[in-house]
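As you look at this complex, bear in mind that one protein chain is not there, while each of the others sits in place.
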Amino acid sequence: MALLMDRAALAAFLASDFGQVAADFAVERADEAGVALRLLATERHLRPGGTVSGPSLFALADVAMYLAILSRIGPVALAVTTNCSIDFMRKPEAGRDVLAEARLLKLGRTLAVGDVLLFSEGKPDPVARAGLTYSIPPRG
Amino acid sequence: MALLMDRAALAAFLASDFGQVAADFAVERADEAGVALRLLATERHLRPGGTVSGPSLFALADVAMYLAILSRIGPVALAVTTNCSIDFMRKPEAGRDVLAEARLLKLGRTLAVGDVLLFSEGKPDPVARAGLTYSIPPRG
Amino acid sequence: MALLMDRAALAAFLASDFGQVAADFAVERADEAGVALRLLATERHLRPGGTVSGPSLFALADVAMYLAILSRIGPVALAVTTNCSIDFMRKPEAGRDVLAEARLLKLGRTLAVGDVLLFSEGKPDPVARAGLTYSIPPRG
Partner (left out) sequence: MALLMDRAALAAFLASDFGQVAADFAVERADEAGVALRLLATERHLRPGGTVSGPSLFALADVAMYLAILSRIGPVALAVTTNCSIDFMRKPEAGRDVLAEARLLKLGRTLAVGDVLLFSEGKPDPVARAGLTYSIPPRG
């Protein structure tokens, strides 16, 4: 399936439409296989003990899947998350960015489904995985 | 099952151990039925369109369940979320706090399981629901 | 919201449209609060060790939510499960039926969301809980 938005287009969309959180993320890759997104981990993403917080990991997975959907359907602002099931498996290491690999498994008429693996940069074992469903507006 | 921490004890724990996020939340109630927690919704919890963001709702559900567990086992810092499945059902209204009702369904030797309903204050229909599992340290 | 199908109507629908599995279930109640459904546990629902199997509990939760939706929208055959997140919390006791309490939390234009608690008959603590999403056909 053709890509309607590439890495640069997704990064520009993120900057223009997600002003307050765009600075947290960097789009690393967008291709047929999906989207890779980086959480630029800073002090405010941490929680006591120095690991990246659960809500920060959730946000990373959610934005990564959103961008994977937009890469296929274009800059449609109306896609909304309807379900996320996330497993936290290992503590992300402090001082490392977190990388999300999102892949789209279904792009239907009104629902899109995919999953995301999250890694501490430079580490082979995932820190979390998530399955997400988005409700998307019917397309012409 | 007896409560080891009441509303005031949970509020004090939140303030002392969760410095940076404690200001977002207010413990409304803690009793046999569970814990009610309020998200004091401010500008930084919103996203484009004016609704409370998904990560803010996730954080509210997660903290509410954490406090419901602590109310039964005491201030154990080592409980960690292992899974959260959350359904986003309605857009939270801008300008309203979000209230979480957490109930504990199982408190096992190493796992605690519960669920949470989230409401825009003053509205009868839930904006989200979540099921959460925590890994808890074995107790004496 | 008005009930379009009561206990007797749901039981008749189950018998006519779910021939091969209808004998496993009995509709106990259908009202504003939701639907209660009984799994008539027999030898073939058990697994080694004598507890009711996971797939049998899944099927019970799934059918209970399906009937809770139909009770509100009528006998629409086209509703399909899109997501189920189920927590298995305690072993169901052998020799006891399992009771499901399903409640509908959202009935939208194309999605219905609800949750289900499962109990071994006569026991106060739930053996499992599930959150389910159904895709439903748009209504007139």
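Note that the chains are named A, B and C in the order they appear, and that numbering of residues resets to 1 at the start of each chain.
Everything below uses one rule, namely that a contact is a pair of C-beta atoms (placed from the backbone, for glycine too) under 8 Å apart; a residue touches a chain by one contact, two chains touch by 3 or more.
No experiment lies behind these values; they were computed from the predicted model shown.
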**Asked** Who does the absent chain touch among those shown?
**Response** A, B, C
**Fill in**
Sole touch to the unshown chain from A:Met5, A:Val35, A:Leu99 or A:Val113: residue A:Val113
**Complete:** Touch assignment to the omitted chain, from C:Pro55, C:Gly74, C:Gly108 or C:Pro137, lands on C:Pro55
**Message:** Even though one chain is hidden, which residues of subunit A still touch it in the full complex?
**Reply:** 85, 87, 89-90, 105-106, 108, 113, 115, 117, 125-126, 129, 131, 133
**Message:** For subunit B, which positions touch the chain that isn't shown here?
**Reply:** 82-83, 85, 110-111, 133, 135
**Touching residues on subunit C - with respect to the absent chain** = 17-21, 44, 47-48, 53-56, 58-59, 62, 77, 80-89
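Throughout what follows, only the chains that are shown with their structure count from here on.
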**Request:** Give the identifier of the chain nearest to the protein's overall CA centre, each chain being represented by its own CA mean.
**Result:** B
**Message:** Taking the mean of the CA coordinates per chain, how far is subunit B from subunit C in Å?
**Reply:** 27
**Prompt:** Approximately how many whole Å separate the CA-defined centres of subunit A and subunit C?
**Reply:** 33
**Request:** Mark out which residues of subunit A touch at least two other chains, giving numbers and ranges.
**Result:** 82-83, 85
